[in-house]
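Yeah, one chain of the complex is gone here, protein chain that is, but the others are all in their spots.
Every chain is named by a letter (A, B and C) in the order it is written, and numbering of its residues begins at 1.
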Amino acid sequence: MNPPAVATRLRAAVRREPLLPVLLVLLLGLSAAYHEFAAVANLRNIAVQASPLVIAAVGMAYVIMTAGIDLSVGSMLFLAAAIESARAVAGLPTAAVFAVVCLAGVLMGLLNGLAVAFTRVPALIVTLATMQMFRGAGGHVTGQQNIDLPAKLRGIGTAALLGVPAPVLLAAAVALAGAFVFRRTTFGRYVQAVGSSPDAARNAGLPVRGVLVGAYVAAGLLAAVASLTQTARLGAVQPSIGQGYELTVITAVVLGGTTLLGGRGSIGGTVLGALVLTTVQTGLVFSGASPYVFDIVRGGVLLAAVLAAAARWRNLAQAARLTGRATPA
Amino acid sequence: SSTGGSDAANGSGSGKKRTIGVSFDLLNAIRQAEKAAIQKAADAAGYSVEFAVADQDAQKQASQIQDLIQTKKVSAVIVIAQDGQQIAASASLAKARNVPFLAIDRAVADQANVTFQITGDPVADGKAVAAEFLAAAKTAPLKVLELVGGLTDQNAIGRRDGFNAALAGQPGVTIVSQVPTDWNPAQALDGTSNALQKDPTINAIYVPSDFLLPSVQSALTAAGRLAPIGDPKHVFLVTIDGDQNGCKAMQAKTLDADIATPVDEFGKQSIAAVTTALGGQPVAPKAVQAKGLTLNQANYATTSSQVWGCAS
Amino acid sequence: MRPEPARAEGSVTEPSAAPPAAGRPVRRPEWLADLAMLPALVALVAVLSVMTDGLLTASNLTNVLSQSAVVAIAAIGATFVILTGGIDLSTGSVIGASGVAGAWVLTSSGSLAAGIAAGLLAGTAIGLAVGVVVARLNVVPFAVTLAALYVVSGCTTLLSHGRTIAPVPIGFIRFSIDGPAGVPYAVWLAIALYVVAQVALTRTAWGRRVVHVGASAEVARISGVDVARTRASVYAVAGLFSAIAGMVLTSGLAGAGASMGSPLLLNIVGAVVLGGTRLTGGQGSLVRTGIGVLFLGLLSNGMSLLGLASFDQQIVTGAFIFLAAAADGLLRWRSRRSGDS
Partner (left out) sequence: MAHPAIAVGSVSKSFGGIAAVDGVSFTVSGGEVVGLVGENGAGKSTIKNIIGGALRPDAGHVSYAGAPAVHGVGGAKHSGVATVHQETSLFPDLTVAENILIDRLRSPGRATVRPGQLRRAAAPVLQRVGAGFGPEALVRDLSAGQRQLVEIAKALAAQPRAVVFDEPTASLNLAERELVMGIVEQLRADGVAVLYISHYLEEIARLTQRIVVMRDGRVVADRPTAELDRAALESLMVGRELAQGHPPLAPPREATTLTVRDLGDGARVAGVSFDIAEGEIFGLAGLMGSGRTEVARAIFGLAGGIGRVEVGGRRLRRGSVRACIAAGMAFVTEDRRHEGLFLDRPIRESLSIVELDAVCRSRRTGWLDDGRERRLTEELARRVRLVARGGLGAAGGSLSGGNQQKVVIGKWLAGRPRLIILDEPTRGIDVGAKAEIYRLLADLAREGTSILLISSEMEEVLGLSHRVGVMHDGRLTGILDRAHATQEAVIRLATGGAA
């Protein structure tokens, strides 16, 4: 197509996902600073390292979109891993193991979802509670031991298709599916509707509870999938898996411009958020900085993102207000 | 005499079996081994054990010790401190209630109120690792990736410093990159992959604890560098602790050496010290540093039986 | 900027704690709502006291109190923040930061006053900074305080080189060991702070404004409340109380480390909401928070007396937090079923 069209499309894309240029600048800058950084292998590295975060973050995005929050991701990650490593399960054929783990994720999400939808307990508290329960349960399953995974279960961590590592493929699939469901299915639209105005949703007779449950189940399932890829790469299950992970995931989602008030945000942004976060981390490893600096940088990035997002929503509202009036029916 | 003691304690059906309170900072593979060691020794000596875990929360540990001493009225406490400094308050509490206070594995800064302490010797362990590297370097020069544990953990610091000190100015071994892991497997994995990425000529890795080994191995696998000893692609690996991962890797001949922590010593000596202290005698020596046991391919057959990880 | 109906309407679904009863009862419902969790607390005590021995002994109860003091004090600040509909995730790291700052000045200068002043100053300053960002730029507190959590704990660890600042003077440690009636000064301090805070909340214009900002910032703003100032002040206050908690914790642990506060965050927020203070703001009190704190304190004490394995403790705690909150929620729901469907 002709250049101007491309330009306008680019501009539109940037306006929709302001994180896109940020990521590009970040990558270019780091490549300039460290020549090994630009290597294909390294970029693949980043992609692989980002994939569990991407997967978990998409699930979290759905929850946050309903004006909820899920603090139990890290613990779900651990419990899923624990179940995967349990003797009884690990013995099964690979497919069966994955099925069991995903089922576990669904059930955990279901517990969260039912609790949030049917008791009036705020999501923050529900998931705060389940966060502890799931980790405790995981402790039971593993007996707080380090357990190696059988080689067959590490496949999805190390395998590759046409040079693209399995985790990356998985993450890409999840991201695309997540975006499609959010924009193009009634469930997705209802998720945004419920987050946008629970009252209106009830007045309109939407299946509010169903939608809530659905969102949390999605988060649980994706946490389990993330756990599969993560543990497959780690090759073993330690009691410390997923500790504090919830905050990283939430950071990624918020970084992606989804507001914690619910109703506004995008899956694409979430994916970008996860990628930016991982790139920053890798960049810091390259620069040999200490992990505390990493924390500081991560906090700074998050803060910047939030401020930017706040400003952006204001401008959008302004623009829409003026045009919204003008557009003839 | 310990058996006799136990007979006395168990035999007299008075049920007045003395209880030892144990508070760990956290629970993982090596802690499980230490717990088992204490339990074993305690059973032998006829004590029952009250076990608590503080989930890496210094205040929670203080509370647990308080509950053990004041409410559960245990006869002695054995502690793996979450923080060697902050445990002081609990120690002084024990002193006040004159309950013997024993520290294992992690050193306690203020020894005043500590009845007995047995820890590993992180610096020595680091040196032992360095020794293995130097031996290997005789055949071919090593370019080393050094992983570092939690930067707030004395053990991690000791293992790093011992290693670096022993290698300082030695030809043949060069540390090309140091990666902080914060004792976090995922961070170890990513850090290792990134380092291998940054410098493909790395041919040796120092892993400061066995529980990071699986992460390192899968990073190597991903980089196509996980090969048994003798294979030109092989990366020279040495770790500390000696848990199951380590032993498996030794058998698989992918791990060159492992400095095993003498957890059984921790159990035996601390319980012995409890008995002495309860008997009213002073414990001497007050502080013991138990060197790690070097397990390498050369001595594997003879030594592996004494390594806790290989026992199971 | 026009109000965002999404939010405002959201507040409609949240019930008033006290449904309009017949006649003209004004304060009684508030009081009842404050004590909603009391039965649960009593039940807990009953259950634990039969299951364990020595729970209800004076010495053990004293232990429970002294073990809860830190969380209790920090929870006061958290309550004010949550009353405005905000949340402060940085509490834990501020506890660490102010503890380290205080301990450092204390050990280097040797002056108790200077140390405490430094600690309180550090905490309040951080809180104020957070508050200004939240209020002036008005962005979601969850995100801002999450960022603050990272930055503050990162900086503290960096500056302290991850070391624990110790030993602190014995006189300072005594503060959390002995005191009148065998109850540590720390506990008395906490109790005093609760009285002060509850009075400030219910009897002063500031307290009223805090609640109003939480009930509806838009209404408050149009009615002439300086919403930004009120918000900022609340986070500053939270910083102050975190700092006090940090100093108490430092004295209890005979030293301060950057990470010592972070494990407490869950208990702090948990206690506030468990007590029945509403996360969306506009409803709550320190009476409720106090009950919440005691609940969690007794629970963990009871479990350690029972010698539960750590993972079982996690399960039980989680279950209790949820059940307690659910019970409260269900009551409110029932009372309002008639209201909106």
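What we mean here is this: a contact is a pair of C-beta atoms (placed from the backbone, for glycine too) under 8 Å apart; a residue touches a chain by one contact, two chains touch by 3 or more.
Small disclaimer: the values here were computed from a predicted structure and weren't measured.
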Going by the whole complex, the chain not shown touches A, C
Filtering A:Arg16, A:Lys152 or A:Arg184 for touch with the omitted chain leaves A:Arg184
Touch with the missing chain holds, among C:Gly282, C:Gly302 or C:Gly318, for C:Gly282
Contacting the left-out chain: of A:Thr158, A:Ser197 or A:Ser227, that is A:Ser197
By the document's definition of touch, the residue of C:Thr91, C:Thr124, C:Thr156 or C:Ser216 touching the omitted chain is C:Ser216
Missing-chain contacts on chain A, rising order, are 183-186, 188-189, 192-193, 195-197, 199-206, 263-264, 317-318, 320-325, 327-329
Note that chain C touches the chain not displayed via residues 1-6, 8-9, 11-12, 14-16, 18-27, 29, 203-206, 208-209, 211-212, 215-216, 218-226, 282-283, 338-341
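Convention: only the chains that are shown with their structure count from here on.
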Whole-Å distance, C-alpha centre of chain A to that of chain C, is 29
CA centroids of chain B and chain C: separation to the nearest Å works out as 37
Residue numbers in chain C touching two or more further chains are 157, 162, 309-310, 314
Chain A touches at least 2 other chains through residues 139, 144, 290, 292
The answer for chain A against chain B in the complex is residues 34, 36, 39, 41-42, 45, 48-49, 139, 143-146, 148, 154, 157-158, 230, 233-236, 238-241, 281-282, 285-286, 288, 290-292
Per the touch rule, the chain C residues reaching chain A in their complex are 1, 4-7, 9-10, 12-13, 87, 133, 137-140, 142-144, 146-155, 157-158, 162, 266, 269-270, 273-274, 279-280, 309-319, 321-322, 325-326, 329-330, 332-333, 340-341
Residue set of chain B touching chain A in the complex reads 26-29, 31-32, 151, 177-180, 182-187, 189-191, 193-195, 197-199, 211, 214-215, 217-218, 221-222, 243-245, 248
